[in-house]
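Yeah, one chain of the complex is gone here, protein chain that is, but the others are all in their spots.
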Amino acid sequence: MFYIHCPYCNERRSEEEFHAKGQAHLMRPANPEEASDREWGDYLFFRDNPRGLHQEMWVHAAGCRKFFNILRNTVSYEILETYPMGEQSSVLAEMTAGRERGEPRRAAGAVA
Amino acid sequence: MTQTNRLNKGGRIDRQRILNFTFNGQRYEGHAGDTLASALLANGVNVVNRSFKYSRPRGIVAAGAEEPNAVMQMGATEATQIPNVRATQQALFEGLCARSTNPHSELLSTLGNLFAPLIPPGFYYKTFMQPASMWMTYEKVIRKAAGLGRSPRESDPDHYEHIKRHCDVLVIGAGAAGLAAALAAGRSGARVILCDEQEEPGGSLLDSRELLDGRPASAWVESVMAELANMEEVLLLPRTTANGLHDHNFITLYERRAEHLGDLVPEIDGRKPARACLHHVRAGQIVLATGAHERPLVYASNDLPGNMLAGAVSTYIRRYGVVPGKRLVVSTCHDDGYRAALDWAEAGHQVVAIVDARKHNDAATGHWVRLAAKQGLQIIYGSAVIEAKGKNRVTGARVAEIDIPEFQTRGSVTDLACDTIASSGGYNPVVHLASHTGARPVWRDDIMGFVPTKMTGLIPTGGATGIYALADVLKSGIEAGSEAALACGRQSPEIDLPEVDRIEIAQAAPLFQVPHPKTTLRAPKQFVDLQNDVTAAAIELATREGFESIEHVKRYTAMGFGTDQGKLGNINGMAVVARCLKKSIAETGTTVFRPNYTPVAFGAIAGPHRRELFDPERYTALHAWHVDRGAAFEDVGQWKRPWYYPQSTGESMHDAVARECRAVREKVGVLDASTLGKIDIQGKDVREFLGRIYTNKWEKLPVGKARYGLMCKDDGMVMDDGVTTCLGDNHFLMTTTTGGAAGVLEWLELWHQTEWPELDVSFTSVTDHWATLMVTGPEARHLLAEMTDIDLDRDTFKFMEWREGDVAGVPARVYRISFTGELSYEINVQAHYAMHVWKKLFEHGDKYGLTPYGTETMHVLRAEKGFIIVGQETDGSVTPEDLGMQWCVGYDKPFSWIGKRALTRPDTRREDRKQMVGLKPVDQTVVLQEGAQIVFEPKASPIAMVGHVTSSYYSPTLGHGFALAVVKGGQKRMGERVYLPMADGVTQVAEIVSPIFYDPKGERQNV
Partner (left out) sequence: MSKVEVFQQQPSGAVAAESPFHFSRQRNPLAPAKGEAGVIMAERPFLTHLILRGTPEVLLGGVRNVTGLTLPQTPCSMNSKEDKSLQWLAPDEWLLILPPGSEFSTEKALRGELGDGSYAIVNVSGGQTVLELSGPNAREVLMKSTSCDLHPRTFPEGRGVSTVFAKTGAIIRRPDAQRWELVIRRSFADYLYRWLLSAGAEYGITTQER
């Protein structure tokens, strides 16, 4: 059972307090009527399923009822970061910056 | 029966306290402090079980959790049956009643031995998988024959607890390493839990030959335990197995509080304690001090009773005062095997020989080796026991010189007469817990064992990491405890290690399967996994058949399956695979172990969540009235809702519902509708928000009015519905379905928080705050008029409006909305006062024929009107258009509301989508079955299913059965006939009609 840091309550709580809500950072197309059937189908039905780092949306259902994002390793189940809605992952940003600086990937950062 | 194998002195048992017990119906005596296993051995019981596949006699091998054979069915009565208890872990108590899990079966024994060569690995798969459909049948027969223990058929009279705990440091195992770690962590002030699965803490220290600070090791155990017990932040959990280690340091601890006290839990101080408690622990750091299991050697007929682990022999002698035989041969490849011989000799019994796989020069430096030589014990170097002789008990050991690298014997074979063979191939660190989350253990050549891989928050120590010398174990325990405390921000003080004599240990030899003059396939059976009857030959055969991955070999041979989880045999099995494939064990790797480490009673898993506490029951504020009135209840989500109210005369459900329906259609009825979800919505942008979430328009709904709304997911499928009311320009009250309330609230929050945070709107559940009393029927106005100051004039207070006022002296909001098609007033009051208003309604209602009605009548009435129930007419694949509810869809709203875009996808535009219609059975006496499949052509083959019945009732108003259904293209098939072939061979016939069966113009609700 996961132990999840809620970025709003600012503490860790047991998984039973949370609901998983699937892939994070999905954007509803701004003009749905202009989206093709294919684009709309992609938005509705298609999700990533990576082996490695995955950004997920969760909600602290039994706590503050706030939605937030998790960066989680789907192999080790390690949660590297939780961050509020509307923000971006600082861990991923640091990894990208690190790669641009030519640093080796950190062990947990095996993005598939 | 006398305890023939019991020593007159020694051990940690109380000889003054005699305990009576039965095993397989036979009465025996043992002592307080015994385990069932030690008591059986004391009584000279050789055969404790029969093997799973071959029905061979089996005796006790081990003294702890790794015991593969002495697996018992416990319980004196049917209700107290417990399967799969290891005799080595069961404390003896007065009246204990045990049976072999696998009693002797002549049939299986004969079959097993006659056809043993014919039962190769994979036999069951190969033989019984044809035809595949029969496997379920075969499996039952096989399982019954194999006897894997059985659950009780009567209710468990005892109860079980759950508790959730947090700690900084969880120490698993109270042996030398665990005690040292707990001491270090405890002295730091950290919150510590120390658990140990045995009857007493101390682990191997309880039967150690070594002295700590010049005193017996058990004295040190006592002093450490006393100190720990006095620490406020330290929790000691004896008889507690850490049986599962899960993600993020979540561990389940299985504490057996009363298993040692009796068949039934006895009362203590007038209260009956729990039989067991499951602790759900979240630990900052876990110190894994689980020690190591001794690894037996694999040789021919090594499963005969009398073949034991060397360490177990020592444990039985030193801890329980039991010598499990008369004449001992030890077969070992390292120093510790000698200790069994020394203990045996000290007990005054004959040691025939110690057979050591190492050459004299390699072994002779060892402390225990020298001691044995000095005592004049016969040592045969460079050799091993290659085979045990005997039928139901060992009668001799065959010994030969062996060449380990070449895997062969040399020279002639010597037969030694003996009744016990103690073997030891070294140790397997107990890594089970460390691999429960999927992490694979790592092989270390220097210790010839797997150790836990590195994991966050897990600190293995002592024997679990392959450290076996006592002084080193203590040191590693202190270090682990201090490291764990430090990780939790606590500093451990310096701790003085107890003084232990350093003893010389000679290098061990890598021996797993012992070579035999015959090939593995032709030699007598060499058992690797005793519990699952897996032999070295079977593993060799599996590799020849192409199974190279250890995971495949495991599944093909069943090695390490079930309750055993590979405690004794896995490493030897991997060694056999490695030998056959000419790989190293490191290359072969290991399978992962799974929870539970040892079996856990289902009662403990269920804990207090059973019977009336199994699932929460939600009650409305009027529940007591419904109960008193004798209502039959229906589960709707977690709510208990009155289903119907049978009269005390024994009225049937059919009659009660017909009576309630007539009352509403002809007079007046009242429904407790408090379970409807209610969400208070405030903010400047509520209208805009509702317009995006609902399919229809909300922009212009004036204050004082209510409107029905339909909610879709973005795939265009209906997810919920309800009436939402405008209380103020910035204030709305949304109602949802009873089951959908929590989901809808989360749905609203989702869109607000993630997509439209700029909208000024907030949602609060008021479901429990408001009680909702639905008064409906032609007399509703007359009844309510007696009780309220609200002007109920039909032109002043219109349909789909609300008013505030006084009802029976309580401030109320009254809504003129209808789910029955009749004139209706929905009275909402703060729940504290609901019972008062409800009772007043009945005081006034008698003369109008006021009748309480339940959910069944509600369903009939709404279905007569063609009103949908989300989740009944819909199933997540139904659009508003499929329901014929285009009137509720705002196609021209400026914002592309949730679900709109999907309504123009090709799939949602298909003409042959299943659409909601009414069905009228041609035979008017018939009530169609809900869920029945609908076809157009009943004679076609294959028959095409074109829809199903979603709701079906008998209507007392219409005088016939009627149904709602979804049918492909149904809205264009009015008047056509459809067929419903039923399981009993009858085909029902029905006509497609409008789903509105009653008052299609809606005149009755509008009076």
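First chain written, first letter: the chains are A and B, and each begins at residue 1.
Definition applied: contacts are C-beta pairs under 8 Å (C-beta built on N, C-alpha and C of every residue); 3 or more make two chains touch, one makes a residue touch a chain.
In this text the structure is predicted, and so the values were computed from the model without any measurement.
The hidden chain, counted over the whole complex, makes contact with A, B.
The chain omitted from view is touched by exactly one of B:Gly809, B:Pro938 or B:Pro1000, namely B:Gly809.
Among B:Arg86, B:Arg187, B:His280 or B:Lys900, the one in contact with the hidden chain is B:His280.
Of the listed positions B:His246, B:His769 or B:Lys893, the one in contact with the omitted chain in the full complex is B:His769. From the options B:Asn730, B:Thr908 or B:Gln929, the residue with contact to the chain not on display is B:Asn730. Checked against the full complex, the one of A:Glu16, A:Asp37 or A:Glu103 touching the unshown chain is A:Glu16. Within the set B:Arg150, B:Lys164 or B:Lys972, the residue that contacts the chain not displayed is B:Lys164. Residues touching the missing chain, restricted to subunit B, are 161-166, 191, 269-271, 273-274, 280, 282, 608-609, 612-613, 615-621, 623-624, 639, 675, 680, 682-684, 727-731, 760, 762, 764-771, 804, 808-811, 813, 829-836 (touch as defined at the top). Residue positions on subunit A in contact with the hidden chain: 8-11, 13-14, 16-17, 62-66, in rising order.
What we mean here is this: only the chains that are shown with their structure count from here on.
Taking the mean of the C-alpha atoms as each chain's centre, subunit A and subunit B sit 28 Å apart.
Contact residues on subunit B toward subunit A in their complex (touch as defined above): 246-250, 282, 437, 456, 714-715, 746, 749-750, 753-755, 757, 896, 900-902, 905-906. Per the touch definition, subunit A reaches subunit B in the complex via residues 1-3, 14, 19, 21, 28, 31-33, 35, 37, 40-41, 43-45, 57, 59, 61, 65-67, 77-79, 85-86.
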